[in-house]
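The structure under discussion is supplied below as structure tokens; questions concerning it will follow.
Of the protein chains in this complex, one is absent; all others appear in place.
Right after this comes chain A.
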């Protein structure tokens, strides 16, 4: 039509762009070759800087070039005055800034920047801090920048208060940001440490500040209950006692255990209950032949754990077949692991807040899960019914993670049953028809003689099952058990019922047929359990039981 502006067709534009790209590529390749030649010739001059600058500004992820640049800069540094060096490196910082605009997540750039700052005679940390803030305002989750910022903060001595305000600001503008919440969790214990002189507790935060933090987390998860970052922070606030136990478990090897019988150290060989268990809370040994030969004698057994300077004593009285010494799981609040540290009044208040949210958002999985954890921390047995109901809802609203919830539920049920069993002081453990999907805390069941696991959804008896050394009767009908690995060398097992399961290998059955000519006359089981928290490292290992088994 007349009067219209004529515009180049898209094909024409495409062609032009393609040519442009080709031209660029050619230039890049030839420049790269030139630089690499210079490097291999060992030339460290201004020209090298210029060439690498050209290349890096179009592709800042070329690590070799950054290395070459460092070589050149170090060379040039030697021949210059201090002022000139300052200038040299300052211009380098400007250049890196330009490169960061090309790729704000370039490893090479950020690393080079830290390096340049270490070489600068007078580094300008305020400027660097400003750069980080600008960068984070563009992308608040750029972890390169977070890393670099930590270095800058450390070097420039920014006060912890200021940093806390910085996280306030970032969380205020967008609270779906793990980085800032996490940074906050590292700052708070520094700024508001718990007044207690106990050095082990130095990572805790004082009560007053904690209440403020709870409020902040409430605000976040009431505003958006589906945002997980605030929930994680909340769990950190509540359960910040979780610590070192995993390390201790791995140390619970047989080294360092010493058995003393009637005041005489004994040379014994410790073994775990199952050959596949290298680390275990349960260790066995055979007493040297003849050491407890006379059953009319009274024997005193002591187990020392030399590494931790701890020991447990046990006496086997005349006429008794067995004897043990154990620390109670209930006394130690063994299973209140995750949220155990906070005072129960605070936990109660937090449970109320979460219930309030649940009323508004009955389908929210984060809220449900937090409530379950809080209930367990407060009173695991009293809240059992509610907990189970919440688990049911969880599985419905979050079917993707239903197996996780089932396992967690199984764990809690087993814990509850152990507690009940201890209160009742019985050695019968019954968990039939509870929809168990996994077995855990088997070390706690060392003394159990009868176990009923029928009508659950168990898939296997894990190797840890071998810790049930006193087990006489096992019922596990109507499960989906495929593997019987755990039925290994259970010396007292007499009855096994595994009807209606999916056992794959008949071969394994040899494990659980009791050998009446079993060689050992006396065995001792030591149950070394990593005690819950940091509360008492000294008492954290216990000697569960020493037993004298009289075999026929």
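The rule we apply is simple: contacts are C-beta pairs under 8 Å (C-beta built on N, C-alpha and C of every residue); 3 or more make two chains touch, one makes a residue touch a chain; residues count from 1.
As a working rule, contacts and distances are computed from a predicted model.
Candidate names were "SUMO-activating enzyme subunit 1", "Trafficking protein particle complex subunit", "CASP-like protein" or "CHM Rab escort protein", and the UniProt protein name of the unshown chain is "CHM Rab escort protein". The chain that is not drawn here is touched, among residues A:35, A:314 or A:357, by A:357.
Residue-wise, the contact with the chain that is not shown comes from A:220, picked out of A:220, A:277, A:303 or A:431.
Interface with the hidden chain, as seen from chain A, comprises residues 1-8, 13, 172-175, 218-220, 222-225, 353, 356-357, 360-361.
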